[in-house]
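Here the complex is missing a single protein chain, while all its other protein chains stay put.
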Amino acid sequence: MNKPEKLPHFRVVGTNPIRPDGLDKVTGRAVYGDDFKIAGMLHGKVLRSPHAHARIKSIDTRRAAKLPGVRAIITGADFPKPSVAMVPMGEGGYVDMNDTADNVIAKGKAFYDGHVIAAVAADNPHIAEEAVALIDVKYEVLPPVMDVRSAMAPGAAVLHETFNPGAFFMKTHKVLPNASRLELGAGDVARGFKEADVIVEREFTTETVHQGYIESHICTAQWDERGQVTIWTTTQGAFAIRDQVAIVCAVPMSHVRVVPLEIGGGFGGKDTAYIEPLAAMLAKKADRPVKVVMSRAESLRATGPSSGTFIRAKMGAKKDGTLVAADLSFAYEAGGFPGGPIAAGVLTSITRYNIPNVRLEGFDVLVNKPKVKPYRAPGATQSNFAVEQVMNQLAEKLGMDPVEFRIRNAMKTGDRLILGFPCPPVGGVEMLEAVKKHPHYKAPLGKNQGRGVAFSFWFGAGLTSSAELSVNSDGTVQMCTGSCDLSGTRLTLAMQAAEALGIDVEDVSPTIGDTHSVGYTLQSVGSRTTFATGIAVYEAAQKVLKEMAGRAALLWETDPANVAVDRGDFTDMNNPAHRFTFRELADKLEHSGGPVSAQSTVTPERVGFQLAAHLVDIEVDTETGKVDILRYTAFQDAGKAVHPDFVAGQIQGGVVQGLGWALNEEFWYDAKGRLCNASLLDYRMPIALDVPMIDVVILETPNPGHPFGVRGVGEVPIVPPAAAVANAIYDAIGVRMDALPMKPGRVLQKIKEQKSAAA
Amino acid sequence: MSTKKRVAATVNGDAAEFLCEPRQSLLEVLREVLSLTGTKEGCNDGNCGACSVIVDGTLVNSCCMLGVEIDGCEVETVEGLARNGKLHPLQKTYLEETGMQCGFCTPGFLMSSKALLDAHPDPSERQIRHWLSGNLCRCTGYDKIVRAVQKAARMLEAER
Partner (left out) sequence: MHDFQFVTPGTLNEALKLLAKHGASAQLLAGGTDLIVKMRVRHARPDLVLDAKHIPELNVLKLDGTGLTIGAAVSCRSIYLDERIAARYPALVDCTALIGGIQIQGRATVGGNLCNAAPSADTIPALIALGAMAHLRGPKGKRQLPVEKFCLGPGKTALRKGEMLIHVRIPKPAKNSGAFFLRFIPRNEMDIAVVNAAAAVVLDARKTKFISARIAIGAAAPTPLYVEDAGAVLADEPVSENMIAEAARIASDAVRPITDMRGTIEQRRDLAAVLTARALRGAIDRAKRGNR
């Protein structure tokens, strides 16, 4: 790996210490969702709709209630109607809480295979499961709507008579019974295409995919006599769960305490309340604590996924390689309720290139599948799959090197973006130059082997984060933040605290607060934790240092303005004999006004853009259509890599998720809309043998919006792989791939079409 | 309800006697009866490896085995890897090489890695990937896991 040089002015940032929570994770001590137990706990199981689209005629729970060991049964009738409608849900944008409530448990109508109908709490999970099978439900089965094009076609079955269109990044407007739409543009697209010497126009489809975290959704709920409910859960955002539970169960927010446990992966899929309101209602009805564990099949059928899409892309360039026009139309599945990642998909589709004439159109389309959730750079992978293939095809028509063509059109710092503001500092051209110079780019290839490149963009998120630092008398520091740790952010935040305070990272002890113990913090999503919570930690550290400098001034009987603070050393600028290390001063706090702590809540705006360029070599088995990944190099701008090994890990993980999306992952529904591959056997995520080592090149163009220059890094690496692999397949065997996943049967079909066209 | 069965086994070197229902999997017994929650459930059908443990020297998915089947057997779980406060080399290298992110699949990977190094002290990269293909990791892309196993193999070689 190409590690960035440690800049001289950083002591901690840019190093690779060992994470403090690591020991618990290699010894099995760490407490994840299902590892939490509480005395008297019952076990909940959920009855789910076997139909993709159905009216619920009746639910009869009498037989189930008679089974010995059953303690409570709930249905949609046990839930109140939410008192508020559109509520901001962090990265999820504005969400209609009626939809959230109806997604938790069906009220009258089931919108997808796996939609919750009822739930049971019993003495053990086996009894609960037997009881679920004894609930009798009568359905009127309705025709399912399973893809965006049929959902938008005239005469399609209608999911919701009325709905509030989603607003993820941008507002959409209802234009069809099952769809809402947004559009934005610049210049004059018709004139742009007239100026173009080469034009490429194509259509693409992608299938529904799942985040695939290895730990399912699991939570435990317990009420007290004051009507306060405590929920221990595995989540990316305790406050998000708290807000949803409070609204769905009609409890004041102050009476919902959500305690985040260790989380076994999320990738955007674990901040929606699915089972937490069920556990809460079961616990209330049974008057006992209740744990609910989703099985793997339930998790695949009813949580998560990212949208399947249909995309039309038309782009044009001049002979000199300048892009002049783009007309792009995207239809993204929303699932059973509105509000998919359409705006993000549309906006990220071309943001990284300068194109004067643009029309971007997006449809958020209701289908009988689970409500989609963000999945690592939500929406961007799909649109990138289309645009980056068209870019290669334009380059080929122009006779230009595909990387050179991208350099020619790459957005630079200060260029005007389609959103109307100038581009903040980015290093896209430098990154593409690094690709060109890398030995991988010119390495020889064998028969049926090919190389592909893709260039990608993601915004990342700022959003609200809180942190608190408390200085101990021995000079160590407690750090509490509200950010759930998906991948080692306890450490990257502690490193920033240590950097800011001028102490060793081992002296910072990080913890994650629950919703009763730490300031409001939005989810660990949008690549924002190390960036935004890092700023909260930095701000809290500045407050600590200021307070400590004041104490030093008190002890030295001087004005605080005379105290200089540098890397943990406090000095009296007027008296060189006055000197405290951080530790020495910490020891004196008790007697100079009491221990020092500081809190900070921030909502940073200047999020550094994420750019990535990937190179992949593949080989096609032309008899079977199977694609093997031979070599992979990922280039990414981290702004400043706080923990370079973690940054590389994020990139490698994102790449392999992207390769799974590229090659094999898809939800496979039958004609009735039932998910047939709801298992980790048939939802084929990459295994260790499917991928090579993933080489990483980290570039660092500092983000001025963060004190250490940090950009988010987690999301963008999932974006390029699908397009890069498609471009590599073309390079290898000359067929253009227009659908994800590029599974063997599909590649073989393309090869056969190519043969018959040649014959 | 069927009568619970009495089972006597050796778990991480210690004698363990317990009662369990026949329908309880070994995974369930480890987690719920013996409170050894380091072993994880990821899929409950043998496709993710999060529940990997070693029974009588053989690597198995504890979700695909009944608890009653371990009567008279020796079971090793992640909780038994560190001995006398000393981490197993694999535990060290998974930390040093950042061979984990969320850490949920880590206990299963550690047990598969241990079974691999017990059988093949000097594995090739391909052999490592083959042995770990029954374990799914969604966070790391496997790169750093493979490196952690390679490094642990070198450490164990140096210890011999």
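The letters A and B name the chains in turn, as written, and every chain counts its residues from 1.
Here is the rule we use: contacts are C-beta pairs under 8 Å (C-beta built on N, C-alpha and C of every residue); 3 or more make two chains touch, one makes a residue touch a chain.
All of these numbers come straight from a predicted model, not from anything done at the bench.
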Of the residues A:R202, A:R684 or A:R736, I need the one that contacts the missing chain.
A:R684
Option from B:N61, B:T77, B:Q91 or B:T140 whose C-beta touches the chain left out
B:N61
Logged for chain B, residues touching the omitted partner chain are 1-2, 5, 21-23, 25, 44-47, 49, 52, 58-61, 63-66, 68-69, 71, 112, 115-116, 130-131, 133-135
Touching residues of chain A against the unshown chain: what are they?
126, 129-130, 133, 297, 623-624, 626, 628, 663-664, 668, 676-677, 681-682, 684, 686-687, 689-690, 743-745, 748-749
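Everything below uses one rule, namely that only the chains that are shown with their structure count from here on.
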Cα centroid separation between chain A and chain B, in whole Å?
29
Parts of chain B lying in touch with chain A, wherever the complex brings them together:
21, 23, 31, 36-45, 47-48, 50, 77-79, 81-82, 87, 91, 94-98, 100-107, 110, 125-126, 128-130, 132-146
Which chain A residues qualify as touching chain B in the complex?
16, 18-19, 21-32, 34-35, 126, 211-216, 262-267, 295-296, 486-488, 645-646, 648-650, 652-657, 679-681, 685, 687-689, 691, 693-694
